[in-house]
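Remarks on the structure that follows.
For this depiction, one protein chain was excluded, whereas all remaining protein chains were kept in their positions.
What follows is chain A.
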Amino acid sequence: MEHGSFSDHSKSTFSLTDEDHTMANAVRFSLNQDPRVTFSGYSIPHPSDNKVNIRIQTTGDPAADVLKDACQDLMRMCQHVRSTFDKAVADFKMSQPVKSMNID
């Protein structure tokens, strides 16, 4: 859910439900890699609410678009991590000497 002004779309706070530091900190990292972002940060208003607020201020682009791009970047990074990891595991398994199999 977005909380911002009608006239200025470049500054907004996004409220994500059922999320915590896991997602918010990763998105904040991703946002801060974007040169369009002048400020980003997150807060958890109350520890027993399952909600985080992410504040984004940009140089002019709509904050919602910037957040969407940040999520997309994060997703692509994850995909790259996954493929690299799978390859590393496959290589490691190949390099291990074949264990004697139990044939019964």
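Some notes on this structure:
Criterion: a contact is a pair of C-beta atoms (placed from the backbone, for glycine too) under 8 Å apart; a residue touches a chain by one contact, two chains touch by 3 or more; residues count from 1.
Here, contacts and distances are computed from a predicted model.
One chain of the complex is hidden; its UniProt record names it "DNA-directed RNA polymerases I and III subunit RPAC1", one of "HORMA domain-containing protein", "serine C-palmitoyltransferase", "Sedlin" or "DNA-directed RNA polymerases I and III subunit RPAC1".
One chain is missing from the display, and on chain A it is touched by residues 1-2, 16, 19-29, 32-35, 37, 39-43, 64, 67-68, 71-82, 84-89, 91-93, 96.
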